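The complex appears here without one of its protein chains, the remainder shown in place.
Which chain is which? They are A, B and C, in the order written, and residues in each are numbered from 1.
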Amino acid sequence: MIRVTVWGENVHEQTNQTVKALYPNGMHTVIAEGLAEDPELETRTATLQEPEHGLTQEVLDNTDVLTWWGHCAHGKVEDAIVDRVQKRVLEGMGLLVLHSGHYSKIFKRLMGTTCSLTWREAGEKERLWVCNPGHPIVQGLGPYFELPNTEMYGEPFGVPTADETIFISWFEGGEVFRSGLVYRRGNGKIFYFRPGHETYPIYFNKDVKLVLKNAVKWARPEGSIWKDSAPNIPVEKAPEKIQIKGGKLHEEGEAGFK
Amino acid sequence: MIRVTVWGENVHEQTNQTVKALYPNGMHTVIAEGLAEDPELETRTATLQEPEHGLTQEVLDNTDVLTWWGHCAHGKVEDAIVDRVQKRVLEGMGLLVLHSGHYSKIFKRLMGTTCSLTWREAGEKERLWVCNPGHPIVQGLGPYFELPNTEMYGEPFGVPTADETIFISWFEGGEVFRSGLVYRRGNGKIFYFRPGHETYPIYFNKDVKLVLKNAVKWARPEGSIWKDSAPNIPVEKAPEKIQIKGGKLHEEGEAGFK
Amino acid sequence: MIRVTVWGENVHEQTNQTVKALYPNGMHTVIAEGLAEDPELETRTATLQEPEHGLTQEVLDNTDVLTWWGHCAHGKVEDAIVDRVQKRVLEGMGLLVLHSGHYSKIFKRLMGTTCSLTWREAGEKERLWVCNPGHPIVQGLGPYFELPNTEMYGEPFGVPTADETIFISWFEGGEVFRSGLVYRRGNGKIFYFRPGHETYPIYFNKDVKLVLKNAVKWARPEGSIWKDSAPNIPVEKAPEKIQIKGGKLHEEGEAGFK
Partner (left out) sequence: MIRVTVWGENVHEQTNQTVKALYPNGMHTVIAEGLAEDPELETRTATLQEPEHGLTQEVLDNTDVLTWWGHCAHGKVEDAIVDRVQKRVLEGMGLLVLHSGHYSKIFKRLMGTTCSLTWREAGEKERLWVCNPGHPIVQGLGPYFELPNTEMYGEPFGVPTADETIFISWFEGGEVFRSGLVYRRGNGKIFYFRPGHETYPIYFNKDVKLVLKNAVKWARPEGSIWKDSAPNIPVEKAPEKIQIKGGKLHEEGEAGFK
C-alpha cells in the first residue's frame, strides 16, 4: 500500500458559490476519492484549518506521497510546517504540487525560484501533450488529452530546469506551458501538475485522475530515508591515517555552525 | 568593468586569534584585493555589521556579481536582505558562494535542499581536480591544484544536481567532495567553490585567487534582467481571439494570489 | 570577430521550384547574409557538394560556431566528416542545429537519441514563446514572435533533457514543440532552433535572423579547447607516492584500448 495524504487549502470551497457547488465536501475530498479508485493507494486528507494544518510529524512520517493544493491562503501556512514538509521530501517522501500550488511556500522553497507565470481565467480549452509516451506518469493516455474549460497558465514559468518535461499544454487563447515537470530534490521525487482550477470540475476528469494515480505511484519512496546529520568526522575516524596540522577554529568534538 | 561586491560575515576575524592574525582587515578585504588584481573587475566590500548588511537595494542594483562568505552567523542575516539578494540573482546577478557559505540562508534558499556535508578540521592536504579543462572557470590551471592545509568537506553533499561539476576534491584523510559546482537559477549564474577555511591562508593562494577571478567573469550577467511580474493576460489581449466560458473566481482586472 | 561557418545541404534549392524561387542562391547564403548584418560576425558558407562537404580540418579549426541545415540528404554526409565536426564541438566549437537538422547525423550523434518528432506541412501559423526573457538568445524579442506559415513539428521530441528550454511553440493546428533547446556537450555549446522550413521564407524573417545572431554569440567558445587524450598516468607520476600491487594487463607505457 502507498500511503497518500491529500492536503487542501479548503478556503474557496467555503467562500465562493461556484467552487462550493462543484466541491461541496472540498477539492481535497474529490482528489482523495479519485486516488482511492486504485486499490494500491491508501488515502487520507488534511487541511489548512486543522491543528498543524493536519500535517503533524506523525502524519508525515506515515505518508509516502503528499499532494498539495493551495491558492489564496499560501501565506497562512506556518513556516514551521513548511520546514517539516521540506525535510520529509528531502528524506524521500514524494510530493505532487497541483495547479496554483506553484506559488505555495513549499514549492517555492524546494525550487529556489520565483515559480512565476502568466495567467487568464476565461474557461478556454487546454490540450496537454505527452512528451515521453513511455513514462510511468502518462500510462493509459494517448498522445494528448483535453480539458474543455481551464484557467490558462503561460510561459515564462520561473522554475529550474526539470529532470524531464512530462506534459506541455496548448491553450485556445494562444499560450503554451510546461504543465508536467519532474524533479528530484534530496532523496524525494516531486511532480508539478498544472490542471486544477477551482471553478471547473477538473478533479472529476478521468484523465486528470489517471495522471494523479500514476504520479503517486511514480513518486513513492524507493531506497531508504536520507537522514541529514552533517557529522564531524574526527581525525581518528578518517579513512586514511592523518595527523592534525595547522590552526583550528573548533575545539575537538564541537558541533559545526548551521 | 564588472562590478563585484564581496560580502563577508566578518566575525571570526574579530573574535578568533588565528583568524585575526591571518586576516587583520577581514577575509572580505583579502578576497576583494585578489579580485582587484584583474583590471576588468571593480570591487567593493560589504559586511554583516553594516546597516542592511551593506546590501542596500542600491548596492545590489549596481552589483554584477556578489561573493558570499559566512559561517557562524548565518542566522543573523535578516530574511528581508536574503529576499533581496535572491530576487537579484533570479533577475540575473551572478553569485559566488564560498566554503562554509554552503549553509548560508541565500544558498539554502536557492538550492531548496539541506546543503549538508561531512567535515573535519585537521589541516590536511586537499587536491582539487579539474573536471572540464576547457571551462572558463579553470583557465590557467593545470589538471589539478593543491592546498597544503584545509578543512575537509566530504560527500554526501546535499545539493541538487549541478549543471556541471567543475572541481572534485581528494583529501589526505580519504574523503572526496564536489568542490566546484555551477547552477543557473532564474536568469542568474551561481558558482559554489569549496576552499576557504578561515584558519588557513586560503584566500592568499594564487590558484584560489585565479579561480575566483575566472568565476566572477563567468558569472557576470549576460542578456538582460528578468523582471518577474506574473501578469494576468486579459481575454482581449490573448494572442488568439477567445470568449469567456464557464465560471470565474477573479473579477476582471483583479490581481492573482501570491 | 566570431568566425561562423554556415553549412547547407543545398539540394532542395536545386531540385524544387518553390525552394529555388525563394532561395535562388541557396538557403545557406541567406542565413549567412542574415548573420553578417552583425559586424561582430564573420561568415563563410560550406555545402554538401564541396570536397569534404566544405568542412576540411582547416575550415573547422578556424570556425568558432557552425550552423547546420540539412534535410533530404542526411545520409550522404560522410561519417568521417561527422566525426570531425563532433570532435570540434566537444573541444569547444559552438553548433547551431536548424529545423530538419534534428535528423542530421551530427545532431543524433551528439544527443544519443532518436531526435524524432511528429510533423505536418500545412503552412499553418506558429507562435514561439520565450521561456526565459533574460537569456542572451532572446534579447530584442518580446514575450513571443510569430511565423505566419510554417511546417509543424510536434511533441514528443526524442531528445535528452536540455540544459534550458529557450522557446516553446504553439501551432495553429493544435500541437506544441520545444523549439529552442540548449545543451553543453564536452566543452561545446549546442542550440537547436526549430524554424526553417524550406518552402517558406523563414530565413528572411527579422525575428529568426535576430535569434540566429544572438545564438551565434551565445555559442562562441569561452575558455579554451579541451583536447582529449585519455593519458596513462604512470606510477611515478601519481600525485601520491604509490607502488605497484597485484596483476597487470598492460606492459609499462603501453597505450590503452579504445
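Things worth noting here:
We adopt the following convention: a contact is a pair of C-beta atoms (placed from the backbone, for glycine too) under 8 Å apart; a residue touches a chain by one contact, two chains touch by 3 or more.
What you see is a predicted model; the values in this text were computed from it and never measured.
The omitted chain makes contact with subunit A at the following residues, 91-92, 127, 132-139, 144, 146, 163-164, 170, 184, 186-187, 218, 222-226, 239.
Interface residues of subunit B with the unshown chain, by the touch rule above, are 118, 127, 129-133, 143, 154-157, 161-165, 168-171, 174-176, 178.
Listed by residue number, the positions of subunit C touching the unshown chain are 12, 16, 18-19, 71-72, 74, 86, 90, 100, 103, 109-114, 116-124, 149, 152, 154, 156, 158, 160-161, 172-175, 183-186, 197-200, 226, 228-235, 238-240, 242-250, 256-258.
The rule is short, and it goes like this: only the chains that are shown with their structure count from here on.
With centres taken as mean Cα positions, subunit B sits 27 Å from subunit A.
Within subunit B, the positions touching two or more other chains are listed as 184, 186, 226, 239.
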